[in-house]
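With one protein chain removed, the remaining protein chains of the complex are shown where they sit.
To keep things simple, chains are lettered A and B as they appear, and every chain counts its residues starting from 1.
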Amino acid sequence: MNATAKGAPALSFARGVVSIAVVLLLWELGARSKHWMAGDLSAPLRATLGALGFKTSYLPCVGAAPPPTGVLRSWAAILTDVGYWQSWAKSFLRVSGGFTAAMVVGIPFGLLLAVNRTAFGVAFPLFEVLRPIPPLAWVPASIIFWPTQELSISFVTFLGAFYTIVINVVGGAKAIDVRYFQAARSMGSSRWDLFRRIILPGTLPSIVVGAVVGMGITWEVVVAAEMISGGGSQIGGTSGGGLGFFIWNSYVGGSYEQIVVGMISIGIAGFVSSELLRLLGRRVTPWLSQR
Amino acid sequence: MTAAPFVHRETAAPAWRDVPVAPGRTAPVAEATPTRGAIRIENVVKVYGGRSGAVTAVDGCSLDIAAGEIFMVVGPSGCGKTTLLNAVAGFHDISGGRISLDGQVLCDSARPQAPRGSDRVVVFQNGALFPWRTNLENVIFGPVMQRKLSKRDAIDKAMDMMADAGLSGVEHSYPAEVSSGVRRRVEIVRALMNDPKVLLLDEPYRALDALTKSVMHEALLRIYYKNKVTIFFITHDLEEAIFLGHKVAVMTTRPCRPKMILTVDIPHPRDYSVLTSKRFRELARATSAAVHEEALKAFQSGEREG
Partner (left out) sequence: MAEPALTSSPPTEAPPLGLAAGELVASGVSRSYGAGPERKEVVRDCSFTIERGKLSVMIGPSGCGKSTLVRLLAGFERPTEGTLSLDGAPITGPSRDRQVVFQESALFPWMTTYDNIVYGPRARGDRGEATRALAETLLEKVGLQDFRDKYPPQLSGGMQRRAELARALINDPKVMILDEPFRGLDALTKELMWEYCARLFEESGRTNLFVTTDIDEAVFLADRILIMANVPTRLRAVLEVDLPRPRRLADVAASDRANDIKAEALSLLHEEAMKSFAHGSRAAADFVEAYANRRGPR
């Protein structure tokens, strides 16, 4: 950006930075208030509300949150712990496995539904009936049904991305402009040709969208599934359960800073995965990014 | 090729003649010569300060528009004609010169930006009807919001004006439910409801196909014959300009300045047969070279007319 650039973009960037900094500061102060004051920061507020007749027990405990500095300290300590990185690996593997399975099954399935009317008529209603059931609601059924804990978590992760990918593929294929088909047919395309050279590339943008969204959902599901099912091999402490289990364990174990560490870790992991997918998507659809 | 002689006479006020009266309707009364809405643009300059340096959009442009005249401004896109319109309407300021309306100064060096007012109403290129209001509600919006008319009176006036414009039957439809030709007419009626001195039109028919356009032209003229408002009309379509206008100003591409001013001495009221008349073709031939020259210049510098 040259020196004479208009101030507007720089200003909004500065605004963003300032607002984040302010929130961090408030968080820090709020968390430390327990140490600085006799009681909670919110004690006077509670007193007033109590006097007005509100039940003070329903207010959140501001002072109970771990401060950012504490979180950073805890994080620095954990970085050398193998178990932490094992949790990363574990979650990543589950996500990759579930996501890949969802793509491998979902894309062809979606395309089949889009091109074949019989298949659509048979499979789509069933699909739509099952879709409203949240993947997490499947966890108990999955544990019963699948032989190992690992498979049951993977199945639930698979479901999360699967629905999204199929819906996007079907929608994308159906949204291809009919004029492309007309042009192709008038030039003598066979059905296979139509599929290979019109439907596939035409659906690619939607596949990419489905993948990116599906990846986000997969992360959500993995974390929750890990929390609920106990994360597979439980050796105690922070080892071997995945990031979701790591968070849950931190809560149970009382190290609240680690909870936040876990949360941020998952956020970063999800963000990195989605960005990688987005980059890959752009490589695969060169015609969209060129203007 | 010798240029056709430009007749610089003051056109007499158009009177109603030769329009057959359909049974059941009374003949329209000849209007008196319009007295308001004369615009004088004197040596107007407009410079935009940009990141890459100053751009002179308008440089020393002078135009004289008589009261009640249809004044067409022709030029390629981006040449600065919209800047002129915006200056007259009061959306932009000017960097030099003066614009006055009926003798009163709108903007000059002392006050670079003309005040916005309902005496000068703009109809834009891309429809600006409120999609959440019916056509009638759109039309009465101006006067009611400015409290110039009560809602009852505004509705009465609107119904009349819409009927005149051939819009009976669509008053209570929403803009999205009617064709683009109808929408354009609704916008013009909405503008005229404010009883302006000047109607400013910025390529209003650009998006329409050729046949709809020609019908719209006649509709506009019919509306004009009933309300002798000054019309300042920007277009890149030379035929449209010559068909509608009393005067046609061919502008140079940036900076904007009148290259040639043509007085169209084809009498009003006009209809589509004018398009193939001898005089029309002469006028078109005389001006098309100039228009093409400017269009080519703009084309080569990366702008597009269409």
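Rule of thumb we're sticking to: a residue touches a chain if its C-beta (ideal position, glycine included) is under 8 Å from a C-beta of that chain, and two chains touch if they have at least 3 such contacts.
What you are looking at is a predicted structure, and each value in this text was computed from that prediction instead of being measured.
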item: Contact residue for the chain not shown (choose from B:V44, B:L149, B:A165 or B:M260); value: B:A165
item: Residue touching the undisplayed chain, where the options are B:R133, B:R222, B:K259 or B:R279; value: B:R222
item: Contact residue for the chain not shown (choose from A:P68, A:G202 or A:G216); value: A:G202
item: Of B:Q104, B:N126 or B:T276, the one touching the omitted chain in the full complex; value: B:T276
item: Interface residues of subunit A (partner: the chain not displayed); value: 177, 179-180, 182-190, 193, 197-198, 201-202, 204, 285-288, 290-291
item: Residue ranges of subunit B at the interface with the undisplayed chain; value: 19-20, 22, 25, 77, 163-170, 179, 181, 208-212, 214-215, 218-219, 222, 236-237, 271-273, 275-276, 281, 285, 288, 292, 295-296, 299-300, 302, 304-306
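Here, only the chains that are shown with their structure count from here on.
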item: Whole-Å gap between the CA centroids of subunit A and subunit B; value: 55
